[in-house]
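Right, one structure below, let's go through it.
With one protein chain withheld, the remaining protein chains of the complex are depicted in position.
For chain A:
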Amino acid sequence: MATTATPQADPTPKEPEATPAAALTTGTSDLRQLLLRNLRQSGIYIAFVAIVALFAILTEGLSLSPGNITNIVLQYSYILVLAIGMVLVIIAGHIDLSVGSVVALTGAVSAVLVIQRDYPWWVGMLAAIAVGLAVGAWHGFWVAYVGIPAFIVTLAGMLLFRGLTLQVLGNISLSPFPSEYSKVASGFLNGLLGGNGYDAFTLLIGAVAVAGYAVSGFRTRVARIKYQQPVESFPLFVGRVLVVGAVVMYFAWQLAHARGLPIVLIILAVLIIAYGVISKRTVFGRQIYAIGGNLAAAQLSGVKVKVVNFWIFVNMGFLSAIAGIIYSSRSNGAQPAAGNMFELDAIAAAFIGGAAVTGGVGTVVGAMVGGLIMAVMSNGMQLMGVEQQIQSIVKGLVLLLAVAFDVYNKRRAGTSR
């Protein structure tokens, strides 16, 4: 490949600038370059590892015990689902304050149909999703087509849909769901390959996931080499696969020694992969970043801003419904106060995960790590018996510091030339 730009245009007469920076001299980059290139992202991974290690030490290993890891997954899955949608909303430069109420409303509709009216469990789920889509379309309409800031629209939605929840439930809690429904959040795939004191099936899935990661990584690498793109050096690539593989297999091992593979983890994994790909590899995903990065420039590049904004909110409604199903399934019923403050956890996850307040920046994976940081911290502090008020203070400070880090980073990036 050409390693420096070769000017094909006529050499300019008065061009004092030095030769183009001799970067990309090799086709590979080392670990340091990779970390530096994306400090915003790598910072969050380092922080995550540090926090996990910290609580493992503080709880004397309890936080990494099989039972507890399962617990974290079950307990925070719906926040992570919300955070997937929220990070897309935030990247586009909006916010959604209503997701907690929408979680409650979708769960309530489902509970009324399944528990009160005796419809099959799947009817409840489909109805919840339909309600979520309708709510999303409602928000999308006001934000995209009427032009009201999302903060206002979803603040109104927060009140509106909380009220509707109470209306639907008639101010009472409903429970319990049939066992098929509650399996979504508390069911496990277990013993499919026989039990030997551990679940071989979970290990198999873990191994398949690692293999999939390695193969897709390798194919990306081959394609990039074909297109003469810089790639990480081969040892580094192998190292990355080994580290990820080890973490995943450790995780699977722990799950296998607890209750097996949680169904909700499968749902979560599918959503994370799907949305990770959508945000990075589809035209729609690109347009979300373009709108958040510079609205006017996106408009003048032919992006149909209204349409994109509309679907961002419809998608948020969809994921709120999924979270509503998981939450109602986990709590085995619907309560008027369900989902209270979930929006704040989801927003915090996105920001801790590196999303920028001004829009245009953020990743699904980052938001997941941000959500897990919050999850590991809450869980660890609960294990240590830290009082509720202290937990809240710590979480608040972590959010503040994460965004301060982001602001600092941006300023540094702005002056580093």
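Definition applied: a contact is a pair of C-beta atoms (placed from the backbone, for glycine too) under 8 Å apart; a residue touches a chain by one contact, two chains touch by 3 or more; residues count from 1.
Assume contacts and distances are computed from a predicted model.
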Among "Anti-sigma factor NepR domain-containing protein", "Putative multiple sugar transport system ATP-binding protein", "Two-component response regulator" or "Glucans biosynthesis glucosyltransferase H", UniProt-listed name of the chain not shown: "Putative multiple sugar transport system ATP-binding protein"
Contacting the left-out chain in the complete assembly, out of A:Leu159, A:Val208 or A:Ala223: A:Ala223
Touch criterion as defined above, residue of A:Phe48, A:Phe251 or A:Tyr289 at the omitted chain: A:Tyr289
For chain A, the residues touching the chain missing from this view: 2, 5-10, 12-17, 20-21, 23-24, 37, 223-224, 226-230, 280-284, 286-287, 289-290, 293-294, 296-304, 356, 360-361, 413-414, 416-417
